[in-house]
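A single protein chain has been removed from this complex, and every other one stays in its place.
Up next, chain A:
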Amino acid sequence: MAISPTAWLREQSHPVRRLLTAGIAAGAAQAVLMCGGAWLVAHVLAEAIFAGRRLGELWPALAALPLLAAARFALTLLQRQVTFEAGARVSASVRSTLEERMRRLGPRWAAQQSSGDMVTRLVDGVDALIPYYAGYLPQVALAALIPAVILLVVLVADPWSALVLLLTAPLIPLFMVLVGRAAEQASQRRWLRLRRMGARFMDALSGLTTLRLCRATAREQALLEATGEAYRQETMAVLRIAFLSALVLEFFATVSIAVLAVLIGFRLMWGTLAFGPGLFVLLLAPELFMPLRALGTQRHRRMEAAAAAEDLIALLAVPAEEAAVAAGPSPQVFAAAGIGIALEQVSFGYTSDRQVLHDLELSVEAGTRLTVVGASGSGKSTLLHLLMGFAVPQSGRILINGEDLTTLALASWRRHIAWVPQRVHVFQGTLRDNLLIAAPQADARQLERAVQAAALVPVIARLRQGLDTPLGEHGQGLSGGERQRLALARAWLRDAPLLLLDEPTQHLDAATAAVIDGALAKLAEGRTVIRIAHRLDTIAADEQVAVMADGCIVEAGTASVLRASHGAFARLLAADRAA
């Protein structure tokens, strides 16, 4: 059962309850000081007008006023500071929980996500939580607390006025609930509408080239205009209701001030009330409604936080594959110079009805090479993922030098793997950072050797700051071939006994391809190599080949033999030639 966003948001506030309480206490203390200030003003005026006191006699009260104001100033700062701290802590802890979650969900899940959307959730979504704890949540408490303080003070100063306020004030929450339900829905719809209208505009801009090619720009412009007009009318219809709740609040706030003023005025004339308390109450009346009004302006923060929370809850509820982190009961540190691999009846699927691999049998001796081929979707990449521990087979065993992979400490097993992926990710950072990520301890000599071996030297020469050139989205881009060389250099630095290669399908120019092939051949020497080949014309005659189809090995043997045998490999080869 999914938890509601509001409940989840409240749950997150438990660890920072003290900070929130302190903030609320500061807010309430501020209200008390405000009452004190109002009393001083009323007192000074009453004494001056009705007792004929001079400025010289009233100076202590006048001097106290700025002091009180300064104390209120300090309390406001304190309140903002501690409640911000509460929000910041919650958001930081949610962020680290999410990162932990990403880790559990693993690379296979990450690869399926649309990254723009997910980045928005992870960064902007988490940041949207801060104002909820820093602003909205304390204000909810203050909206109840401050009016109560003021009512109490008014009750002491002038019970009749307190009665008037008591009659109008409780009606506000009541009316707010009545109107608020509708208004909340209405304002949510309005928010959604504005967003949808913006989204539609941005959609048109993203597809501008396509619109031009289809000669549809004039039509789209007219359509944007028409939908803009329709949105405006609908939105205004929604707003007429949404603003009603504000109208109700405004009405009661204003009317109670007017009624109080008139009542106080007449009672003053009749002499049943002293001027001091009368003015004091009039000064306090507008303040009674202030926290409620402030709550209204904070409402959008709650909505934004709730929207973000909904996304985050969904993210936290994604079931993790029995993946990476699930190591065996007593993980052993694994160390070996040569790696022999055997898969015994390995089955794996995302869901029970969609098996990607079933009953896969495979064995690769230490120090030998195997090339895996097969149509896309036949499970080749999944095979590599299982070997790297990104996922765990649902049945069957993967044996590493005879030991079950699930009993090994994953981190120490992974230290034995070098990987050249099909799509190389370039991390934000310098080229050096991007190399050292594979082997943080590598020294300058090792780095230089890897750079040489992977033919990165001309690339570095091209880059303005050499190895220290920033790469990634904000830095310089690398071409497909250059990325491949980066991956090779990483694999070189890794210096691991098992080499997993996922060949790029990207079309590299002939010279680059030759360079990379040479480097790969050198790297492969003396290691166990499992290579996924996408282009079959690149397979040499003497290579050991395993052909995958529908999640299992359907054919295995030497390339030259398989080519001649009119089996699955020969069919793949024919299809490849035709394309």
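The rule is short, and it goes like this: a residue touches a chain if its C-beta (ideal position, glycine included) is under 8 Å from a C-beta of that chain, and two chains touch if they have at least 3 such contacts; residues count from 1.
Methods note: contacts and distances are computed from a predicted model.
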Per UniProt, and picking from "cytochrome-c oxidase", "Phenylacetate-CoA oxygenase", "Probable membrane transporter protein" or "Thiol reductant ABC exporter subunit CydC", the hidden chain is "Thiol reductant ABC exporter subunit CydC"
Identified contact with the non-displayed chain, of A:Leu268, A:Ala366, A:Ile460 or A:Ala556: A:Leu268
Touching the left-out chain: which of A:Pro15, A:Gly198, A:Pro458 or A:Gly526? A:Gly198
